[in-house]
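The next block holds one structure in the form of structure tokens; read it before the comments.
Of the protein chains in this complex, one is absent; all others appear in place.
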Amino acid sequence: MVDVGTESDLLRWIPLLPLLVAAYHGISIGVLRRPTVPRVAAIFSCAAVLLSFVLACIALRDLLALPPDSRMLVDDIYTWIGAGIGSRALSAEVSFQLDPLSAVMTLVVTFVGSMIHIYSIGYMEDDHRDDKGTQRFFCYLNLFTFSMLVLVLGDNLVLMFLGWEGVGLCSYLLIGFWYSDSWNAYCGSKAFIVNRIGDFGFLIGLFLLFNALSEIGHPAVSFAGIQAHFDGIVEMTIAVPAWMPFAPEWQLVNVIGLCFFLGACGKSAQIPLYVWLPDAMAGPTPVSALIHAATMVTAGVYMVCRLSFLYAAAPEASAVIAWTGAITALVAATIAITQNDIKKVLAYSTVSQLGYMFLAAGCGGYTAAIFHLGTHAFFKGLLFLAAGAVILAMHHEQDMRKMGGLWRRLRMTRWVFFAGVYAIAGFPPFSGFFSKDEILVAAWASHVPGHTWLYGIGMLTAGLTAFYMFRLWYLTFCGESRVPSDVLSHVKDPNGFVVNPLWVLAFFSVTAGLVGLPQIWGDLIGIEESNSLANFLKPVFAAGEPHHIAHSTEYWMAFWAVAIALSGTALAWLLYIKKPGVPDRIAATLSGLYRTLLNKYYIDELYDAVIVRPLVVFSDRVLYRIVDAGVIDGIGANGTAYGIRAVAANGLKYAQSGLAQNYIFFMIVGAVAIVGYLLR
Amino acid sequence: MTAETILFYLFGGLAVISALGMVLNTRNTVASVLSLVVTMVSLGAVYLLLEAYLVAAFQIMVYGGAIVVLFLFVVMLLNLSTDEFPPSKQRLIKSAFVIAGVAILAQILIALGHDPLFATPPEAVPEGYGGYRQVGILLYTDYVLLVEMASLLLLAAIVGALILAKRKID
Amino acid sequence: MLPMDHVIALSAILFTIGVLGVATRRNLIVILMSIELMLNAVNLAFVGFNRIWSQVDGVAAIDGQIFVLMVIAVAAAEVAVGLGILLAMFRNRDSVNVEEVNLLKW
Partner (left out) sequence: MIPAPDLNLSVLLPIILVAIGSMTILMGEVLLSRADTVLGREVTESFIGTVLAGTAIFFFALTLWASGVAFAGGGVQVFNPDNPMYQLDPFSSFVTAVLALSALLSCALSITYLSELRINHGEYYALIMLSASGMMLMVAAVDLIAVFLGLELMSIPIYVLAGFDRRKLRSNESALKYFLIGSFASAILLYGMALLYGVSGGTSFEALRAGFDADNPMALVGLGLVVVGFAFKISMVPFHQWTPDVYEGAPSAVTAYMSVTVKVAAFATLIRLLAMAFGPLEASLETIFWVLSALTIVVGNIMAIIQENVKRMLAYSSIAHAGYLMIGLVTGTIEGYSAMIFYLIAYTFMNLGAFGVVVALANRGNDCERIASFAGLARTRPGLAAVMALFMLSLAGIPGTAGFMGKFKIFMAAVNSGDIWLLIIGVLMSVVSVYYYLRIPVLMYMREPEDESHRTEIASGEGAVLVVCALAVLALGLFPNRVPTLLFGDLDVLDWANRSVGMFFGG
């Protein structure tokens, strides 16, 4: 079993603990109908996730004890889909694997997850909307943690899909948690449906990949199995009709790669499927932090990195990923500039940062993508939670125009918030600086067509990021207070459950960059192999051959990155502190553009007009009125004038009439068609 | 043309005419039922010509004697002897049905015309073909399962008819 | 000897008449009778084909006629149940017009 990995029965408990607690909650609500005391229920949940984190640390220790090239722990539990039949038997195990990539993900999920669980205790106690809801909330939260851990630990695509759907479902339940607003419920459905479009891509990709592997006699769905036989399918092509682009044939791995990327787009909110994420902010703030910033939305990035061997062999698909990521990063950053809801700014910022990660992954910088994923989890989790603290302090006010000057009031929150803002804006030596720098280097060095443009977009986005984050900072914490005086007197730091996790996250937001310190900085301060994250992850990823970049260039790139972040900050200072009237004047001058941005490029409206409404109209009008009414009467009419009048007069009368004889008529038509086809 | 053939065309024609009479008669339900009897009896005659004697007997006794009488009974019970539903105004739909029906018929006839089955006349029937003895023996040996299952079917029908039609509710 | 293709054609014609009756008549009783007509047409086809296949490999075979007997049993059962349903409906609605039966739609 050496080539597969080292057995470890520990792994199964990492996801299982949260599941068990979720089951406990479910039984106590649904079956016993006797909810546990909220505080106790919450502590159970936190304990489960913390324990998972401890187990993950132990597993990491075991993993590090192994030689670098065979770092893989497996825990094979049972055969899930077995006993395949026919020549292409499929077998899928319920089996967990911990390699460096999933180890990083597991640690991030369990650690940030436990912080957010603890935070939720304090946050939900403040929520008086639904006093029975706390246990339900923690039930969903634990279920989510379970699904996410299955997603990252699963050793095959089918198990990954189980986690994939599970996190989507829990996200949906949690967004709609405060269901007294029907708007929230609507947002939940939207998230789920957009995610399902992505799942369509995932499933098709899975089936195509499996089919290709069976063609060469190695049906497999486990990552190890796929990777082992992957070389055999790289050259495969599929023929397409001449009218399709790039006819007559497509390289199969590109098609598969794009299918999976469609799945990633849905889950990780990339263009064109990003519409759901900003709306998902309707859920409670800890949910936004956990699911819609730190963990679930990064699942797409994780998947692309997990399938790095596939994307390394599919340059066109990789280029699509890189460009989609870059464009998403830019578009979302521009939208973030105009938003006034504090959580919406952070939401668009998340979309934008996810775009960065895909930019890196598409450029072959898988390590950079995972690095940024990790640092982003810390600082974006922190920012959301801190924003949640602000919102709590402000009595559920989220509009930044009604904040300002909170610096003096929130004496602890301000420091952690500041750490988060510095980290995301990319100032050294905060974590965001290193990970963003890695991404920009990867973009510059890649072979993707137009890679210098990608670099440029990345730089521009970095400037925009600094601008909108400091805009948020200045509007919220600095300047004159615009808070109504009756509220202002009550504004104070929230309780310890809320604040303490923030300090922990802030600490890591500041320092997490050091685990992936790029070699150029390591050289400066004299550390060999300073980029320990990259070395740790190296065996997992397919090695590309990027352009060589001189060290001096890298220093210049770092310099320019800081410079553009500084200029963004300066601009924000200028506009929102020095001359507060300017933004409105700009908005007035550029009203068309501003309104476009404010309305998020009218994307929602476009979707409504192009997809949702036509579907409703189609099923309502076409199926009912045209097919039923039209076909019945249309055939009867037979082109005579009388018939046309009859259609008009009796048109709707016979639509899905409920008349048995009309059904019989359709059966006759069907029978004639079938027999006619057979006799052709 | 033998006497048998002439009789076949005679009874066949009668069956078609009376069937049409049943379907097209929109005034008098009793007349429709009686047309059906004529069809059934003509078919019984055709069965005789086809040397299926037992089936011919059943055709007359069960169909003509029991089923049609049951129809007649219900028509009388519900006092429906005059058809209250004059021809529908949806002539167009009807014509569509006619077209569809003719299309089916055409398909079947096309299929038949090509069949090698009809190229040669059938051979003479073996001794005792279609008689009560042969059918009876086979029913209770080779096909005994069917007889048993048919009994269950009739049981189900009796129970069902009782449930649906009994007058007392609860 | 009878022209067998005409026998089968006769059954096809009767079957079609039955189909048209089911499809166009509005009186439920006539519709039921049309279904009976269709079953009769099937019986004729069975008997006709049985005449062609009166022996298989030198042994007398009457599958078709057995089938006809079963069809007759089924027809009787269907009529019983069908008339039962009709009676139940007549009691509730006082009508046997099939076009009035359209509560369930859409």
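For reference, chains read A, B and C in written order, and residue numbers begin at 1 within each chain.
The rule is simple: a residue touches a chain if its C-beta (ideal position, glycine included) is under 8 Å from a C-beta of that chain, and two chains touch if they have at least 3 such contacts.
What you see is a predicted model, and the numbers here were worked out from it, not measured in a lab.
The absent chain, not drawn in this view, touches the displayed chains A, B, C throughout the complex.
Screening A:Phe246, A:Trp453 or A:Tyr663 for touch with the missing chain picks out A:Tyr663. Here the missing chain is touched by one residue of A:Val21, A:Leu173, A:Ala387 or A:Val498, and it is A:Leu173.
Considering the complete assembly, chain A touches the hidden chain via residues 26, 29-31, 33, 78-86, 88, 90, 158, 161-162, 164-166, 169, 173, 176, 179-180, 182, 184-185, 188-189, 192-193, 196-197, 199-200, 203-204, 207-208, 210-211, 214, 615, 618-620, 623-624, 656, 658, 660, 662-664, 666-667, 669-671, 674-675, 677-679. For chain C, the residues in touch with the chain missing from this view are 8, 11, 15, 18-19, 22, 28, 31, 35, 38-39, 41-42, 45-46, 48-49, 52-53, 56, 61, 63-64, 66-67, 70-71, 74, 77-78, 81-82, 84-86, 88-89, 92-93, 98, 101-106.
Taking the whole complex into account, chain B touches the unshown chain at residues 107-108, 110-112, 114-117, 137, 140-146, 149-150, 152-153, 155-157, 159-160, 162-164, 169-170.
Heads up, the rule we're going with is that only the chains that are shown with their structure count from here on.
For the pair chain B and chain C, the distance between C-alpha centroids works out to 6 Å. Shown for chain B are the residues that touch two or more other chains, namely 97, 100-101, 104.
Counting partners per residue, chain C has 19, 23-24, 99 as the residues that reach two or more other chains.
Only residues 632-633, 635-638, 642-643, 646, 650, 665, 668-669, 671-672, 675-676, 679 of chain A touch chain B when the two sit together in their complex. Looking at the complex, you find that chain B touches chain A at residues 90, 92-93, 95-97, 100-101, 103-104, 107, 110-111.
Of all residues in chain C, only 19, 22-24, 98-99, 101-106 touch chain A in the complex they form.
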